[in-house]
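Quick one: structure below, then a few questions.
Note that one protein chain is taken out, while the other chains of the complex remain in position.
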Amino acid sequence: MIEPKTIAAALEKLRTEKPLVHNITNVVVTNFTANGLLAIGASPVMAYAKEEVADMAKIAGALVLNIGTLNEENVEAMLIAGKSANKHNVPVIFDPVGAGATPYRTETARKIVKELSVAVVRGNAAEIANVVGENWAIRGVDSGDSEGDLIALAVKAAKQLNTIAVITGEQDIVSDGSKTYICNNGDSLLTKVTGAGCLLTSVIGAFCAVEKDHVLASAAALAVYGIAAELAAKGIEYESPGSFQIELLNNLYHISAEDIQKMSLLEEVNHVNL
Amino acid sequence: MIEPKTIAAALEKLRTEKPLVHNITNVVVTNFTANGLLAIGASPVMAYAKEEVADMAKIAGALVLNIGTLNEENVEAMLIAGKSANKHNVPVIFDPVGAGATPYRTETARKIVKELSVAVVRGNAAEIANVVGENWAIRGVDSGDSEGDLIALAVKAAKQLNTIAVITGEQDIVSDGSKTYICNNGDSLLTKVTGAGCLLTSVIGAFCAVEKDHVLASAAALAVYGIAAELAAKGIEYESPGSFQIELLNNLYHISAEDIQKMSLLEEVNHVNL
Partner (left out) sequence: MIEPKTIAAALEKLRTEKPLVHNITNVVVTNFTANGLLAIGASPVMAYAKEEVADMAKIAGALVLNIGTLNEENVEAMLIAGKSANKHNVPVIFDPVGAGATPYRTETARKIVKELSVAVVRGNAAEIANVVGENWAIRGVDSGDSEGDLIALAVKAAKQLNTIAVITGEQDIVSDGSKTYICNNGDSLLTKVTGAGCLLTSVIGAFCAVEKDHVLASAAALAVYGIAAELAAKGIEYESPGSFQIELLNNLYHISAEDIQKMSLLEEVNHVNL
């Protein structure tokens, strides 16, 4: 069981230590990711050149790799940065955006998890399934699948990839293969903001930079991010994705221990019943 | 004549089908474009690598090409994607940002319309003029030109390029060379938001993905986008470009059949009088 106060303590640590989070991410979400990381209390840095990514990754608290607009050059930089991070015990967080959508993405995602030691991989069910080699339809996957299927997928991915798997959708699941948590925080407006998932991956990176138990760090990130989204949805008059995006940044900045205490919907999954 | 209810039906179809719109666009507007497409109800994807653009374009409902921050690699990817789209009957929408500003842009724009079958080209008058080979000054062109000149330019561009030409400015014009519409919806604050034109091009793509009559699709996109801009301008206290940008996203999400019925200023141009 992860208590709300443990989550709040992790957030407090993040805000105090302001970890440097090195992102090699896609061109769609760079600005939103940087602003979201600043709002939660981290220090974002984006660096992509093969000439410097090893140097940057080594001084970072976490390295976040995101293949949303991958190309040959970026993938090369990701592998260089990832190896430097691995060497210097900097956790690598991986977001396999669109794995399954094209062969190039699927192959690249598999290459990254094979060549690097990845601490956490975060994606929707289709993306995670495609990384582990399951043939899962890439579109509309979240709606049709049962909670049990998703938990089984997370456990399988964690074991097969020797990582922590985070699957997000209506419910969010985090598993290292033996311990599994489910988080029911969040708001459907997150699906109307581009990069909401990408930012979450970077927020997981920020928590992993300050909390060595990366299952706890990932679960805390899911709860904090989901609660901030709920607060953001409450803060706007009616369902408005533009305003929601701004309010999400505001609430990542404002979210308090009290909010977490009152609103956390993070629960441990009993593996005996699986 | 395109009735408001026809426009509303096209929008409804877009929101129901949620077409995948593949964008190869400039680095300035990627985030805003993706959020605008999500708001109107489409599914945006950005993919740029030559290794995957043919695969992505082929499964998309429309392909949008935008040369706002073109380089050798992007242009190569655009041509690969465009040929794949042409082969699989996916409509290609082209935004020749800055054609006329530098020789490289002008030549690239002409290369794209020559090598690809483009369903719709959208730009301001100077950009469209430069694509068709007219020597039109690139800056401040909108204010000085008469409605008649702009209609003549649209008709000429449509015929010469064998496409649908959309010229936007104070008034928006769409023509396939034989049928021409003029749309008076919109708000001057659109000129204070970077990428407002680029997003419109992608919205045209979203409509073309669900409506095979691409003149109707383009005209509907102009009206819907212009009305959303008017609603956005009403939604803010005084002329504020930052807030307007957010309200535009909100109103692309909220715009209703009733709004279209009440506010559409789309009219057919009588070619006999030209």
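Annotations for the structure displayed:
As written, the chain order gives the labels A and B, with residue 1 at the start of each chain.
The working rule: a contact is a pair of C-beta atoms (placed from the backbone, for glycine too) under 8 Å apart; a residue touches a chain by one contact, two chains touch by 3 or more.
Quantities reported herein were computed from a predicted structural model and do not represent experimental measurements.
Residues touching the missing chain, restricted to chain A, are 20, 27, 30-31, 34-35, 38-39, 43-49, 51-52, 55-56, 59, 73, 245-250, 253-254 (touch as defined at the top).
Although one chain is not displayed, its contacts with chain B can still be listed: residues 26-32, 68-72, 98, 101-105, 139, 191-195, 238-243, 245-246.
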